[in-house]
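Apart from one protein chain that is not included, each protein chain of the complex appears where it belongs.
A, B and C are the chain letters, set down in written order, and residue numbers restart from 1 in every chain.
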Amino acid sequence: MDFNDTAEEAAYRAKARAWLDANAEPVDPNEPSGDPLAEREDDDMIRSAKAWQAKKFDAGWACITWPKEYGGQGGTTMQSVIFNQEQSKFKTPPPIYTIGHGMLGPTIMTHGTPEQKTKHLRTMARGEEIWCQLFSEPAAGSDLAGLRSTAVRDGNDWVLNGQKIWSTGAHFSKWGMIVVRTDPNAAKHAGLTYFILDMESKGIEIRPIKQINGGSGFNEVFYADVRVPDSNRVGAVGDGWRVALTTLMNERVAIGAGSATGGFRHLLKLARDAKRGGRPAIEDSAVRQKLAELWVTQQGLKYTGFRTLSALSQGKIPGPEGSIGKAVGAPMAQEMAALAVELQGPLGATRDAAATLHEGLWQGMWLATPGIRIAGGTDEILKNIIAERVLRLPPEVRLDKDMPFRDVPTGPPSK
Amino acid sequence: MDFNDTAEEAAYRAKARAWLDANAEPVDPNEPSGDPLAEREDDDMIRSAKAWQAKKFDAGWACITWPKEYGGQGGTTMQSVIFNQEQSKFKTPPPIYTIGHGMLGPTIMTHGTPEQKTKHLRTMARGEEIWCQLFSEPAAGSDLAGLRSTAVRDGNDWVLNGQKIWSTGAHFSKWGMIVVRTDPNAAKHAGLTYFILDMESKGIEIRPIKQINGGSGFNEVFYADVRVPDSNRVGAVGDGWRVALTTLMNERVAIGAGSATGGFRHLLKLARDAKRGGRPAIEDSAVRQKLAELWVTQQGLKYTGFRTLSALSQGKIPGPEGSIGKAVGAPMAQEMAALAVELQGPLGATRDAAATLHEGLWQGMWLATPGIRIAGGTDEILKNIIAERVLRLPPEVRLDKDMPFRDVPTGPPSK
Amino acid sequence: MNFDFSDDQKLIQKTARDYLAQHAPLSVCRRVLEGNERYDAALWKGAAEMGWLGAAVPEEYGGSGLGHLELVLIAEEIGRSLAPIPFSSSAALATEALLVAGSEAQKKKLLPRLCSGELIGTLAVAEGTGDFDVATPGTRIEGGRVTGEKLPVSDGDVAGIALVLVRDGSGASLALVDLEAPGVTRTSLESLDPSRSQAKLGFSNVPAEIVGASGKGREIVSKVLDRAAVVMAFEQLGGAQRALDVTRDYALGRYAFGRPIASFQALKHRFADLFCAIELARSNAFYGAWALSHGNDELPLAACGARIAATDAFELAAKDMIQIHGGVGYTWEYDCHLFYRRAKLLGLVLGSASEWREKLMTRLEAREAA
Partner (left out) sequence: MNFDFSDDQKLIQKTARDYLAQHAPLSVCRRVLEGNERYDAALWKGAAEMGWLGAAVPEEYGGSGLGHLELVLIAEEIGRSLAPIPFSSSAALATEALLVAGSEAQKKKLLPRLCSGELIGTLAVAEGTGDFDVATPGTRIEGGRVTGEKLPVSDGDVAGIALVLVRDGSGASLALVDLEAPGVTRTSLESLDPSRSQAKLGFSNVPAEIVGASGKGREIVSKVLDRAAVVMAFEQLGGAQRALDVTRDYALGRYAFGRPIASFQALKHRFADLFCAIELARSNAFYGAWALSHGNDELPLAACGARIAATDAFELAAKDMIQIHGGVGYTWEYDCHLFYRRAKLLGLVLGSASEWREKLMTRLEAREAA
């Protein structure tokens, strides 16, 4: 048991580090990290992100785990982790390619036609075009397969109508991957089909969603008679759910890898700066007990991540422990923010940058963290997943599974 | 809004108090209360409980809310509460009549034949004979209607076979009230019938259940070809579930009324006596925060009880708030015991009367309290009840409801 | 025993509820939250006309002469509607301070104006991050003039007067300050719930008069806080109950997997937990109201119970509200965040639940020792 790189890993890390040193500026570790949910991106950010991705691609650091034929490096997951670990020590543009590289690219590799692979994978890897995912709908959140957007065949095209929601980056994406219902008479999971969608098509309207913290990382996307050529279909007609599952499996990997454990040191500092009963709050035993609990949880998450990395490093499949990151981490983040706000007393109920401790950072966190517990799988869905996929407990009783989709109840019976 | 008795209530209370003063010895309020789950009763206790009940009956204080024709006083619930409040200030034998007087008597009044009422109610009220309830079975706990004991008609008798469990006081009861399955081909709730059972009948075997705290308040009761005359049937054949519901409704009232709020003062004293970091634990802020939380919860339960009493006092039906007593009180009791044990540090892991604080009382509580969270409805069942009956949320999806009982799955499919 | 409100009192509550349903739908709270108003002036005027601001003020001082049991029920309705008005600052904190400690002249002069809504009052105690209740204020009074800084002060940017805890010789006193006077600076702070205003008040040699006995400022503030805590507990309770009701309706109407999400046991149990928390808070609040209206020795403990339970219940309700709503609950467009913000604001403006739990223990120990 040791934390050290193997010889190959160390060599790879050194190489990555050297390249990063030559091409990027290191992060100051004492600088406070910003809001966990990024604000709406602007054009400059997009330009710099594209430039950085192209630079990485040209130097051989993009999509490390992808096969070389698709623009990747044919590397291991561990190599990708090592590069990302090193990269995180440098100032780089926000990660706008995560969904494309982590989820959509692998879906095209598994289910796409040769033409689709040729046309899209290399430009995706180099970041020339940005991709977004169009799955969720207002009436299909946790119950994703309940989606109601439709596509009807018309000659060589399909005509799409409906609405998607929670589409990160739709407003700056050239391409989207979308699941729609092509047969409402089939059972819920059987009537879906998966397409690549040109986001510049006629009939698409994109509206940002304002979040409770004022940010707008997500969009609503409306489709009115949008035409998609059949050549953009991924997988067979009616096989969309199976294709979508490939995307979602890769989402779990992408999200699990990024379990954030930062923030505790800042909280500790806050407890030193805040007062309780006229003394530094950190001297208060109740605060100490709570901080200790949080530290232990956070350490647990950190070393759980290490266990996953160890399995990857040894070429094994990671164990079920990887599932807990978001289920534990998201509520913990909300708890930390709530504690930090409460420690400031009545002034905690303001966001005044000058008056609050840490310039209102924690109030912003407190407004942002409810979203973390919902986006990418609610607490409840994650616990279902742990219970059913990890512990193999029986699934929920499902009444909607085998009936024609058009008969599945979608609201209370009318009176 | 006031806590005072009405003039009539005050007069009733004075009268009760005067009688109790003349007939019983007052309790010392500083004496610690014992284990919450009573130990197995002995003959002396039974004798003294019978004597006390007869004395109350003869003086007109027994079964206050029962109609006079059945041996009661035709009084109000509020009068009964007032008498019980006053009685609790005196040393009296353990309450072995609660089930009979609170649940079984009312069931006979509602569903019994004239002969059953004449034969049983007055002797039950005077406490000459003790009654027990025989509902739960090893395979029918929370799912009470899943019971499998059977009764088969044979001439004027029914022949009972099977097993009951969790029968409080079965070992000193003369009579029991039992629900059994008389038609396994009917749907689950439709095939049950309710009987009065002479506990001295041939073929009954009673075995005490040893609890994890060493006590044995409950029994297993086995029936082998026990004959019960049809005249002991309560309600129609196949109507047992409806009759049982009358009993269970009265259980909720009986349990709800007795939400215990004692114990906090003893816990406070323990926190003064225990040490943390060399100082009295009560000076530790974490302990203080926890104690404050418990006090507030306990006060909430106490005044929730007052709200229920107020409704009764004014002749109204109590609101839904009464349902929370056990759902909140039982886990709280376990939490209090766990805190009291932890406050003693390593020595908390012993039950040594001389070495521990409060003579091992809290260790006993810690072993007893898991039972409180299960007996008379688990935490989970109580939350279902609040969700479904109070908040009117939809019931669980029930697959077993309409199929013949013999087809309801009772275990994993065999491989 | 009658641990309940009278029919007359319930009628007053019903009237308030109906009025607010008409004049303060959630869109009113949202308008103030999103815009530049610091409160809804029309609603404030209406509240005054309905007699709410002086519900517990004797008629001789311009009040409606009802009592605290009526006041708390009105507060519950204000809580339920998330009304964006400085009710708790003016009608609970400032008004109660004058009732508790004001001289006859002060009461005669100010209470009628507070009851009519013409004047908004507040209480200024905290000085920066930390507890609400500062042991030794940095703000001083010398020669009848106040100098120092108070923050946060609820509704301090819209109030006309503030009762300010000041250092006075070796002790602390409560000083009445006209916020229109020269030497007062008022700075709005960005509130976590912009439908309830917060401010920083600066005083530079501002004339003031003492309210109550000189040197007894902390004792007076403690009494005022207990009273305001009970009133606010009902406001919190109203908000919590509304959050539960709205969320329940949503969960019954929202279908997933062919069933209402309210039929999933994990949510049902969470609803049950929330119901328990709210009912426990209600019982504690009832007890607080009883102690407040009877003006008896139970108030110091009862107020702690009311505040702690109500704070916990409303915060839980608002947090669950977002979570059970799912994605839409995290959007600006849905109303969940109005509750989430209000719950946090009310839970902190009189001092955090932790501060009150500590206060409770001090009082419990003192009583046990007595």
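What we mean here is this: contacts are C-beta pairs under 8 Å (C-beta built on N, C-alpha and C of every residue); 3 or more make two chains touch, one makes a residue touch a chain.
Source: prediction; values computed, not measured.
Touching the chain that is not shown, out of B:V152, B:A236 or B:L347: B:L347 (per the contact rule at the top).
Along chain C, the points of touch with the absent chain fall at residues 264-266, 268-269. For chain A, the residues touching the absent chain in the complete assembly are 1-6, 9, 265, 268, 282, 285, 288-289, 291-293, 295-297, 299-304, 306-307, 309-311, 313-314, 320-321, 324, 327-328, 380, 382-384, 386-388, 390-391, 393-397. Considering the complete assembly, chain B touches the hidden chain via residues 136, 138-139, 141-143, 146, 165-166, 209-212, 214, 273-278, 286, 334, 341-353, 355-357, 360, 363, 366-367, 370-371, 373-375, 378-380, 383, 396, 398-400, 403, 408-412.
Assume only the chains that are shown with their structure count from here on.
Comparing the CA-atom centres of all chains against that of chain B, the greatest distance is found for A. Under the contact definition stated at the top, the residues of chain A that touch 2 or more other chains are 286, 399.
Counting partner chains per residue, chain C shows two or more touched chains at residues 252, 259-260, 354, 358.
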